[in-house]
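Just below is one structure, and these are the notes that go with it.
This part shows chain A:
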Amino acid sequence: MIQLIKNDLSTGRYYLIMVYLYILFLISAMITALVKDTGGMLAGIFLFVFIAVSGASGFIAPLVDSTGKGDVLRVSLPVRRYTLVLARYISSFIVAVAACMTGFAVIFTAVTLFHIDDPVLHLLLSVRGMTGLTAAVLLLISYGLPFWFKYAELNPIFRALVAPGVLLLCIQGAGQLRAVRNGALQRIMELLTLVQNNVRDWIFGMGVSHPLNTVLAVLCAIVLLSLGSSIVFYRKRDI
Partner candidate 1 sequence: MANVLEIKKLRKTYPGFMLKDISFSLPEGYVMGLIGPNGAGKTSIIKLIMNLIHSDGGEISIFGMHHGKDSVAIKERIGFVYDNPSWYTHLTLKQIKNLIAPFYRSWDESRFQELITTFGLPLKKRLSTFSRGMVMKSAIAIALSHHADFIVMDEPTSGLDPVFRRELLDLFYEILQSEKKSILFSTHITSDLEKIADFITFILEGTLIFTDTKDNVTENYAIIKGGLSLVDNLTEGLFKGMRKTAFGFEALTDNVKEVKKRYGRDVVVDSASLEDIMYFSKLRSSDDTAH
Partner candidate 2 sequence: MKIIISNSSPDPIYEQVGKQIKAQVLSGELKEGDALPSIRALAKELQISVITTKRAYDELIKEGFVDSVGGKGCFIAMQNKELLKEKRMKTIEEKLGVAVNDAQKLGIPLGDLKEMLDLLYREESE
(Lines give C-alpha, C1' and ligand atoms only; values in the text may rest on other atoms or scores of the structure.)
Protein backbone atom coordinates (compact mmCIF):
# COMPACT_ATOMS: atom_id res chain seq x y z
CA MET A 1 0.00 0.00 0.00
CA ILE A 2 2.64 2.47 1.06
CA GLN A 3 4.69 1.24 -1.86
CA LEU A 4 1.80 1.96 -4.21
CA ILE A 5 1.50 5.52 -2.93
CA LYS A 6 5.24 5.95 -3.23
CA ASN A 7 5.04 4.66 -6.80
CA ASP A 8 2.26 7.08 -7.64
CA LEU A 9 4.15 10.00 -6.22
CA SER A 10 7.40 9.10 -7.91
CA THR A 11 5.82 8.47 -11.31
CA GLY A 12 3.78 11.66 -11.04
CA ARG A 13 6.72 13.85 -11.74
CA TYR A 14 5.05 15.46 -14.75
CA TYR A 15 2.54 16.77 -12.31
CA LEU A 16 5.33 18.56 -10.49
CA ILE A 17 6.25 20.39 -13.67
CA MET A 18 2.67 21.58 -13.84
CA VAL A 19 2.88 22.71 -10.22
CA TYR A 20 5.94 24.83 -11.03
CA LEU A 21 4.11 26.27 -14.00
CA TYR A 22 1.19 27.20 -11.88
CA ILE A 23 3.40 28.87 -9.29
CA LEU A 24 4.73 31.00 -12.13
CA PHE A 25 1.15 31.81 -13.08
CA LEU A 26 0.37 32.76 -9.51
CA ILE A 27 3.38 35.03 -9.29
CA SER A 28 2.51 36.78 -12.51
CA ALA A 29 -1.02 37.20 -11.20
CA MET A 30 0.43 38.74 -8.03
CA ILE A 31 2.36 41.22 -10.10
CA THR A 32 -0.84 42.12 -11.90
CA ALA A 33 -2.32 42.62 -8.47
CA LEU A 34 0.18 45.41 -7.84
CA VAL A 35 -1.25 47.25 -10.79
CA LYS A 36 -4.94 46.57 -10.45
CA ASP A 37 -6.98 45.39 -7.54
CA THR A 38 -8.38 42.50 -9.59
CA GLY A 39 -5.18 40.45 -9.31
CA GLY A 40 -6.19 38.69 -6.16
CA MET A 41 -9.25 37.25 -7.76
CA LEU A 42 -7.18 36.26 -10.76
CA ALA A 43 -4.73 34.39 -8.51
CA GLY A 44 -7.56 32.63 -6.72
CA ILE A 45 -9.09 31.55 -10.00
CA PHE A 46 -5.78 30.33 -11.32
CA LEU A 47 -5.18 28.33 -8.19
CA PHE A 48 -8.62 26.81 -8.13
CA VAL A 49 -9.05 26.08 -11.81
CA PHE A 50 -5.62 24.57 -12.13
CA ILE A 51 -5.89 22.25 -9.17
CA ALA A 52 -9.46 21.44 -9.97
CA VAL A 53 -8.78 20.45 -13.56
CA SER A 54 -5.76 18.34 -12.79
CA GLY A 55 -7.38 16.95 -9.69
CA ALA A 56 -10.70 16.15 -11.28
CA SER A 57 -9.02 14.14 -13.99
CA GLY A 58 -7.33 11.98 -11.37
CA PHE A 59 -4.11 13.90 -11.54
CA ILE A 60 -1.71 11.15 -12.52
CA ALA A 61 -3.98 9.46 -14.98
CA PRO A 62 -3.93 11.86 -17.90
CA LEU A 63 -0.53 13.33 -17.22
CA VAL A 64 1.66 10.33 -16.68
CA ASP A 65 -0.40 7.41 -17.71
CA SER A 66 -1.90 8.87 -20.84
CA THR A 67 -2.62 5.44 -22.33
CA GLY A 68 -4.20 4.07 -19.17
CA LYS A 69 -2.01 1.03 -19.60
CA GLY A 70 -0.19 1.29 -16.29
CA ASP A 71 -3.30 -0.45 -15.02
CA VAL A 72 -2.31 -3.66 -16.74
CA LEU A 73 0.93 -3.71 -14.81
CA ARG A 74 -0.57 -2.73 -11.47
CA VAL A 75 -3.38 -5.25 -11.61
CA SER A 76 -0.93 -8.02 -12.57
CA LEU A 77 1.04 -7.43 -9.39
CA PRO A 78 0.09 -9.38 -6.28
CA VAL A 79 -2.18 -6.64 -4.91
CA ARG A 80 -5.93 -6.48 -4.44
CA ARG A 81 -7.85 -4.09 -6.61
CA TYR A 82 -9.34 -2.17 -3.72
CA THR A 83 -5.84 -1.56 -2.37
CA LEU A 84 -4.95 -0.03 -5.73
CA VAL A 85 -7.98 2.26 -5.57
CA LEU A 86 -7.34 3.30 -2.00
CA ALA A 87 -3.69 4.03 -2.69
CA ARG A 88 -4.60 6.13 -5.71
CA TYR A 89 -7.03 8.17 -3.59
CA ILE A 90 -4.49 8.78 -0.89
CA SER A 91 -1.76 9.77 -3.29
CA SER A 92 -4.14 12.05 -5.22
CA PHE A 93 -5.18 13.75 -1.99
CA ILE A 94 -1.63 14.10 -0.78
CA VAL A 95 -0.63 15.78 -4.01
CA ALA A 96 -3.73 17.98 -4.10
CA VAL A 97 -3.28 19.18 -0.51
CA ALA A 98 0.41 19.75 -1.13
CA ALA A 99 -0.43 21.79 -4.23
CA CYS A 100 -2.98 23.86 -2.30
CA MET A 101 -0.49 24.50 0.49
CA THR A 102 2.15 25.56 -2.02
CA GLY A 103 -0.40 27.90 -3.57
CA PHE A 104 -1.26 29.45 -0.23
CA ALA A 105 2.39 29.78 0.66
CA VAL A 106 3.12 31.57 -2.59
CA ILE A 107 0.18 33.91 -2.09
CA PHE A 108 1.13 34.52 1.51
CA THR A 109 4.74 35.34 0.61
CA ALA A 110 3.61 37.67 -2.14
CA VAL A 111 1.05 39.40 0.06
CA THR A 112 3.51 40.03 2.90
CA LEU A 113 6.34 40.90 0.53
CA PHE A 114 4.48 43.42 -1.58
CA HIS A 115 1.97 44.46 1.10
CA ILE A 116 -0.91 43.76 -1.25
CA ASP A 117 -4.22 44.79 0.16
CA ASP A 118 -6.70 42.74 -1.82
CA PRO A 119 -9.90 41.46 -0.20
CA VAL A 120 -9.93 38.22 -2.21
CA LEU A 121 -6.35 37.36 -1.29
CA HIS A 122 -7.07 38.00 2.35
CA LEU A 123 -10.11 35.79 2.15
CA LEU A 124 -8.00 33.07 0.52
CA LEU A 125 -5.51 33.22 3.34
CA SER A 126 -8.09 33.03 6.13
CA VAL A 127 -8.75 29.66 7.76
CA ARG A 128 -12.12 29.66 6.12
CA GLY A 129 -10.73 30.42 2.69
CA MET A 130 -8.02 27.82 2.98
CA THR A 131 -10.25 25.02 4.20
CA GLY A 132 -12.93 25.97 1.72
CA LEU A 133 -10.63 25.92 -1.25
CA THR A 134 -8.87 22.73 -0.20
CA ALA A 135 -12.20 21.06 0.43
CA ALA A 136 -13.45 22.21 -2.96
CA VAL A 137 -10.39 20.71 -4.65
CA LEU A 138 -10.76 17.41 -2.79
CA LEU A 139 -14.41 17.32 -3.75
CA LEU A 140 -13.55 17.81 -7.36
CA ILE A 141 -11.01 15.01 -7.20
CA SER A 142 -13.62 12.82 -5.55
CA TYR A 143 -15.92 13.63 -8.42
CA GLY A 144 -13.29 12.87 -11.04
CA LEU A 145 -11.69 9.68 -9.73
CA PRO A 146 -14.69 7.33 -10.06
CA PHE A 147 -14.82 8.23 -13.75
CA TRP A 148 -11.17 7.48 -14.08
CA PHE A 149 -11.57 4.12 -12.39
CA LYS A 150 -14.48 3.27 -14.66
CA TYR A 151 -13.13 4.46 -17.99
CA ALA A 152 -9.36 4.72 -17.40
CA GLU A 153 -8.41 7.13 -20.09
CA LEU A 154 -9.80 10.54 -20.86
CA ASN A 155 -12.55 8.77 -22.56
CA PRO A 156 -15.13 10.78 -24.52
CA ILE A 157 -17.87 10.29 -21.93
CA PHE A 158 -15.55 11.42 -19.19
CA ARG A 159 -14.47 14.47 -21.12
CA ALA A 160 -18.06 15.31 -21.89
CA LEU A 161 -18.81 15.31 -18.19
CA VAL A 162 -15.74 17.19 -17.00
CA ALA A 163 -15.49 19.82 -19.69
CA PRO A 164 -18.79 21.60 -18.85
CA GLY A 165 -17.69 21.79 -15.20
CA VAL A 166 -14.43 23.45 -16.12
CA LEU A 167 -16.22 25.78 -18.52
CA LEU A 168 -18.66 26.71 -15.78
CA LEU A 169 -15.79 27.54 -13.47
CA CYS A 170 -14.15 29.75 -16.08
CA ILE A 171 -17.38 31.61 -16.80
CA GLN A 172 -17.98 32.07 -13.13
CA GLY A 173 -14.44 33.36 -12.73
CA ALA A 174 -14.88 35.85 -15.54
CA GLY A 175 -18.23 36.90 -14.11
CA GLN A 176 -16.70 37.46 -10.72
CA LEU A 177 -13.93 39.53 -12.25
CA ARG A 178 -16.52 41.87 -13.69
CA ALA A 179 -18.38 41.80 -10.40
CA VAL A 180 -15.26 43.00 -8.58
CA ARG A 181 -15.07 45.96 -10.94
CA ASN A 182 -18.64 46.83 -10.14
CA GLY A 183 -17.86 46.63 -6.47
CA ALA A 184 -20.32 43.80 -6.16
CA LEU A 185 -17.87 41.41 -4.55
CA GLN A 186 -19.41 41.98 -1.18
CA ARG A 187 -22.80 40.91 -2.46
CA ILE A 188 -21.45 37.74 -4.07
CA MET A 189 -19.64 36.76 -0.91
CA GLU A 190 -22.82 37.25 1.06
CA LEU A 191 -24.68 35.10 -1.44
CA LEU A 192 -22.05 32.36 -1.25
CA THR A 193 -22.15 32.35 2.53
CA LEU A 194 -25.90 32.13 2.40
CA VAL A 195 -25.78 29.15 0.03
CA GLN A 196 -23.16 27.50 2.16
CA ASN A 197 -25.24 27.95 5.31
CA ASN A 198 -28.32 26.65 3.59
CA VAL A 199 -26.54 23.53 2.39
CA ARG A 200 -25.14 23.01 5.85
CA ASP A 201 -28.54 23.38 7.46
CA TRP A 202 -30.08 21.08 4.94
CA ILE A 203 -27.55 18.33 5.65
CA PHE A 204 -27.19 18.68 9.41
CA GLY A 205 -30.63 19.84 10.43
CA MET A 206 -30.23 23.18 12.19
CA GLY A 207 -26.75 24.62 11.79
CA VAL A 208 -25.45 23.12 14.98
CA SER A 209 -21.78 22.43 14.39
CA HIS A 210 -18.80 24.62 13.76
CA PRO A 211 -18.38 25.48 10.04
CA LEU A 212 -15.05 23.65 9.90
CA ASN A 213 -16.58 20.45 11.22
CA THR A 214 -19.41 20.74 8.76
CA VAL A 215 -17.04 21.06 5.88
CA LEU A 216 -15.11 18.06 7.14
CA ALA A 217 -18.21 15.95 7.61
CA VAL A 218 -19.61 16.72 4.18
CA LEU A 219 -16.21 16.14 2.64
CA CYS A 220 -15.79 12.78 4.36
CA ALA A 221 -19.21 11.60 3.26
CA ILE A 222 -18.57 12.54 -0.34
CA VAL A 223 -15.05 11.11 -0.35
CA LEU A 224 -16.31 7.81 1.06
CA LEU A 225 -19.09 7.69 -1.48
CA SER A 226 -16.61 8.38 -4.24
CA LEU A 227 -14.16 5.79 -2.91
CA GLY A 228 -16.91 3.20 -2.66
CA SER A 229 -18.07 3.70 -6.20
CA SER A 230 -14.49 3.72 -7.48
CA ILE A 231 -13.82 0.37 -5.83
CA VAL A 232 -16.98 -1.08 -7.33
CA PHE A 233 -16.13 0.30 -10.78
CA TYR A 234 -12.54 -0.85 -10.68
CA ARG A 235 -13.38 -4.34 -9.49
CA LYS A 236 -15.73 -4.79 -12.40
CA ARG A 237 -13.54 -3.24 -15.03
CA ASP A 238 -11.91 -5.26 -17.81
CA ILE A 239 -8.41 -3.99 -18.24
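With respect to how the candidates were assembled, all candidates are chains of the complex that A comes from, given by their letters.
Keep this in mind: contacts are C-beta pairs under 8 Å (C-beta built on N, C-alpha and C of every residue); 3 or more make two chains touch, one makes a residue touch a chain; residues count from 1.
From a predicted model like this one, the values you see are computed outputs, not experimental measurements.
Asker: Name the candidate, out of 1 or 2, that touches chain A somewhere in the complex.
Answerer: Among 1 or 2, contact with chain A goes to 1.
Asker: Along chain A, where are the residues that touch candidate 1 in the complex?
Answerer: Residue list for chain A touching candidate 1: 3, 7, 10-11, 13-14, 64-65, 67, 69-73, 75-80, 236, 238-239.
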